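Missing here: one protein chain of the complex. Every other protein chain is in place.
== chain A ==
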Amino acid sequence: MSDYLLEMKGIVKEFSGVKALDGIDLKVHPGEVVGLCGENGAGKSTMMKVLSAVYPYGTWDGEILWEGKPLQAASIRETEDAGIVIIHQELMLVPELSVAENIFLGREITNGGFLDYEAMNAEAARLMAELKMSHVNVAMPVSHYSGGVLQLIEIAKALGKNAKLLILDEPSSALSQTETEILLDLIRGLKHRNVACVYISHKLEEIEAIADTVTVIRDGQFIGSAPMSELTIDKIINMMVGRELTEKYPHEEHTIGDVIFEVRHINCYDPLNPQMKKVDDVSFQVRAGEILGIAGLVGAGRTEMASAIFGYYKGPHSLEVYLNGEQISVKDPEAAVKHGICMVPEDRKRHGIVPLLGVGQNITMAVLPRFTQGGLINEAAEFATIRGEIDRMGIKTASPVLAIASLSGGNQQKAVVSKMLLANPRVLILDEPTRGVDVGAKYEIYKLIYELAKQGIAIIMISSEMPEVLGISDRVLVIGEGQLRGDFVNDGTLTQEKILTAALTRRQMAA
């Protein structure tokens, strides 16, 4: 008998003749944390879908042994019953149901045929407390919470299922540093309870902190597996990209001009609870060619702030926007784009891509009227632009007419950025531009940001990854609990500690 909890051997999965996985092995001991690394499109998510029977037995080749016995599951239900629980990159929560109802979705506690809310709420509260999230009201609808809290609710849901193997697919992409710490602590706690974990993340610092063993795949092929103690982040990156990555952040000189964009007195209130302020009187300026990083914990109000500037904040809000010293009104995204204020939203799937349209049609969406002649679209001219953009951005796609939904996350993101660049922005807001994007594509996006800054575009980059904020920005604003709590020039003396301290320190009220 093997002493493995899980053994996947020689897994091959094809999509219409293209091998997404080509003979991949993965072995997990009980209570072990295995870091699964690979660039976007390497096949990590496909691998986990094979394991959890999203792709049922028979649609792939190879063998899976679970506790020494062959696992031939036909549905997710069977793998969950066996103790394999997957938490997907995209969250699977029902926004209208309460936190507790979501946690118990599909295995509700009943009493004489009726839902036993007391028992469910109590158990949900206990699970959330275990995640150090006891401030979350489990009777509130999930839609009330955002970002990191949702991810932790999802994890609580998995814990409630008594998992023996927990698969986390990019769990920290929406988490702040503190929340990530809580998550990592939690996984360490699970280890002691003999729960094994496959941890998929682009954030190699987290892999380094948590993994016992690291398995690397590239282009659907098994590259190697080794104990973390024998590896370093650089070695893992090497295995992932197959080449030396000299520096994570390119630095390119660019001149910073005059102030071209200013917002004053942004105030946003919670749409459901108008007494609650999400953004509290924030004002700032950006100069031409300046990269302004906006740091802060998840839930601090940065996304709300950005959506207010871009004209699509749903709740009550007020602000003044000045472009080149003149006050302008940004009542909706249409007006914003017309003024040259463009945004790449945080939630690519919901706000970025139009899934059924082709890559090309997504790219030209904002500027389509430009290609019309006598009322009809000049498709030749449109295609010329699309080809140019695909080459310039290095978007990997079989064809420009391929539906964008079939591309990997990094390539979708490049297409979304390209769409906004075609609109000739003067101010570009990037909300978590590298979220769920692999190391190689990240580097390309950073280079692009510098390129744009050189052209004199004012860049506002919201990011929860502090090394990224520090690596790229000329200046850093720190937002905490909806307030502006720091404005630092990034002259080399700024550290993560300083930013975090500022974010957590309540502003002294002026007398």
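We adopt the following convention: contacts are C-beta pairs under 8 Å (C-beta built on N, C-alpha and C of every residue); 3 or more make two chains touch, one makes a residue touch a chain; residues count from 1.
The rule is simple: contacts and distances are computed from a predicted model.
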{"item": "Chain not present in the shown complex, as UniProt names it (candidates \"C-type cytochrome biogenesis protein CcmI\", \"Sarcosine oxidase subunit beta\", \"ABC transmembrane type-1 domain-containing protein\" or \"Xylose transport system permease protein XylH\")", "value": "\"Xylose transport system permease protein XylH\""}
{"item": "Touch criterion as defined above, residue of A:V85, A:L190 or A:M343 at the omitted chain", "value": "A:M343"}
{"item": "Of A:K69, A:R387 or A:K454, the one touching the omitted chain in the full complex", "value": "A:R387"}
{"item": "Touch criterion as defined above, residue of A:R302, A:K419 or A:R485 at the omitted chain", "value": "A:K419"}
{"item": "Residue of A:P274, A:P355 or A:P467 touching the missing chain in the full complex", "value": "A:P355"}
{"item": "Positions on chain A where the hidden chain makes contact", "value": "310, 312, 332-334, 336-338, 342-343, 345, 350-357, 361, 365-366, 368-369, 372, 375-377, 379-380, 383-384, 387, 399-400, 419-420, 423"}
